[in-house]
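Chains shown are a subset, placed as in the full complex.
Which chain is which? They are A and B, in the order written, and residues in each are numbered from 1.
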Amino acid sequence: MTDILRADGRTNDQLRPVTIERGWSDQAEGSALISFGRTKVLATASFTNGVPRWMAGKGKGWVTAEYSMLPRSTNSRMDRESVKGRIGGRTHEISRLIGRSLRAVVDMKALGENTIVIDCDVLQADGGTRTAAITGAYVALADALEWGREKKFIAQKAQPLTDSVAAVSVGIIAGVPMLDLAYTEDVRAETDMNVVVTGRGKFIEVQGTAEGAPFDRSELDSLLDLALGGAITLTELQKTTLGR
Amino acid sequence: MTDILRADGRTNDQLRPVTIERGWSDQAEGSALISFGRTKVLATASFTNGVPRWMAGKGKGWVTAEYSMLPRSTNSRMDRESVKGRIGGRTHEISRLIGRSLRAVVDMKALGENTIVIDCDVLQADGGTRTAAITGAYVALADALEWGREKKFIAQKAQPLTDSVAAVSVGIIAGVPMLDLAYTEDVRAETDMNVVVTGRGKFIEVQGTAEGAPFDRSELDSLLDLALGGAITLTELQKTTLGR
């Protein structure tokens, strides 16, 4: 691994300072305000007893997610999607990614006929908002499940969580693979990859995109190594935050 | 003034604890995170040199505002307006109110051909979100104007702010006029009034609505007295926050 110092002094395999403020919201059944450097995402988990009508009677629950950015979370103001009257492709894509990532660690039978909606709202954006969202959403989800158990909507012996989940971005800048890109790094990256990993180190999602030059097999391997390393740290932080 | 203690122990003419965190955002030209008790609103002010084409060439600026609530800012989750594909009447109404209230203290000639967009996003809601938004937005606006002056987009001698502006809700519960209603109070109120007041104590907006029994002239007078009293406190806090 080359060892060039980055703009903020990090090594290539180093995460930005990550903090998770558990239970930020007084309203939601589970919540977390997560920061990856200047990136700040508020994740809330809303627990509802029951499922949509088309799912009822199968003894299974549902977990879904919505992602959005505040209009001035970014360096220049974006128009609100509510004002434009339609949700953009990027928003849809990320909402779907977060939902799939969380569902991958939930046993829907064990959840029972309950619905959890995760809202990930980016309060401030500096790269890696989708991976921060997934990492924080897991904490909110875990607390909402605990709430459901306390309220007896989930059976005492049920184990809805089959694993934990964390996510991190990696990329290649000037030919060098790097972990956890900040925004100024992200715009320069030739390849950008988001990796979603379980607490046991298996992949849920691998999404690599060549923004500039296509990448070869060995570059892909380096990126996966970096991502798996970062995921271990994030998994540890989640455990500490949740007191497990 | 009757002196019944309220659920949180306040007297009828007492505000909830109000805090303003100035400069919360690293991205916006001006920003404030304001809390009225559990109500938390993030106000950001985005300064752009220039005005929309239809306004150009008149030597005047423009100030506008958008209000929105995070889906789980409230006790039960609301659908996102971006997902529904349309903005509701209440959102429109409040965005317009905030915009009018801020414009009332801005001299558009002194602002020059610059545009300021204020975004007020409710992170947590417990009554009084629109009045908290206006009160916080003034702080964000003041800082964005200062930024514009430093960047020389606003003339050094220009005084775009003609006054300060703050807002507060009042209402009648069980026949008793009260200041700054929390959500549980608001739903019980017979009359609900939002009052927007300048630093010099004049009215910008008076919006009183009978939710239950119509109100008479003397009740209206009591509500206005309470509101003017609360506005003095908020004006002081704004001054302190801005170091003026």
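To be clear about the criterion, a residue touches a chain if its C-beta (ideal position, glycine included) is under 8 Å from a C-beta of that chain, and two chains touch if they have at least 3 such contacts.
Not measured: the values here are computed from a predicted model.
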{"item": "Given 2 visible subunits, total identical subunits the whole complex contains", "value": "6"}
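The rule is short, and it goes like this: only the chains that are shown with their structure count from here on.
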{"item": "Approximate Å spacing (C-alpha centroids) for the pair subunit A, subunit B", "value": "33"}
{"item": "Complex contacts: residues of subunit B adjacent to subunit A", "value": "25-28, 31, 38, 42, 44, 46, 48, 66, 68, 70-77, 80-83, 85-87, 91, 117, 119, 121, 123-126"}
